[in-house]
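First the structure, then my questions, so here it is.
Note that one protein chain of the assembly has been removed; the remaining protein chains are unaltered in position.
After this line comes subunit A, so read on.
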């Protein structure tokens, strides 16, 4: 079955199990009559006996109808709802009376304008977890604390980061943090697999390096690029290599400043609407190369739409020092 979702102040969408569609009313100046049981020429030809008059009733008429257009699921709200009350760990929970709303899967299904599969997939992407039946996002500092426990243990045990045993992690860290949280952080930052009956995790080097970069960058407006890169490499676990590529959609390098700088710019903090997103990007930086802007507009692409098509629609290109750059189509205040 299909579901129409939306609150009173939102535009309705129609959702199947895994897709979301914008609903629009389409008007026509023509009159549309619906005739149940009306036969087409093919049907009449196939049945030569029906040469008599068939009395048909017009069931109704209309000059508008609902039109569906596949759209991006509206998932920003999901993140926003869960960020109302991020989980800070078992200790802090005792102090809090639940003045904040908490959301079960059913709650999310009725509040978020997306299909069930799209919602569940997004929950996985943002590393949400269910605590006492409610979906929660971890507060970043708590998340880093958990990650740090794991990376320190990997270091002290001299494990390969490709083969981190779940059982030992739970044994060693279980006294520090809830076992569900330890397992959750391993699932968020690693790939689970079994070998000879034991559960292991292959840690995601890129994701760990990226998280540590975020931790460093969120403490200042911007950093001297080379200083940052040095500190960053020293902060990641032994054996892992930092690369600026890991920071796509998280941070931006200013190659024009002397010295070169880097600052935090998270795509999830930017507007969801296409035009507003481009306005926001062009007010941050007047001219963008395709390489720099792509991570910040990739998520806007509709089914079968390319970044190039988006740029053609929302930006104007020019050449600068032999490189193609994009700027706004309209003046940005």
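The criterion applied here is as follows: a residue touches a chain if its C-beta (ideal position, glycine included) is under 8 Å from a C-beta of that chain, and two chains touch if they have at least 3 such contacts; residues count from 1.
Here is the rule we use: contacts and distances are computed from a predicted model.
Hidden chain, UniProt protein name from the list "Small ribosomal subunit protein uS5", "Ribonuclease P/MRP protein subunit POP5", "CTF8 protein" or "Aldehyde dehydrogenase 1": "CTF8 protein". Only one residue in the set A:46, A:59 or A:125 touches the chain that does not appear here, and it is A:59. Touch with the chain omitted from the figure is made, among A:31, A:196, A:221 or A:291, by A:31.
Residue A:7 is the one among A:7, A:141 or A:273 that touches the chain not shown. Counting over the whole complex, subunit A has residues 1-7, 14, 29-42, 44-45, 56, 58-59, 61, 65, 109-111 touching the chain that is not drawn.
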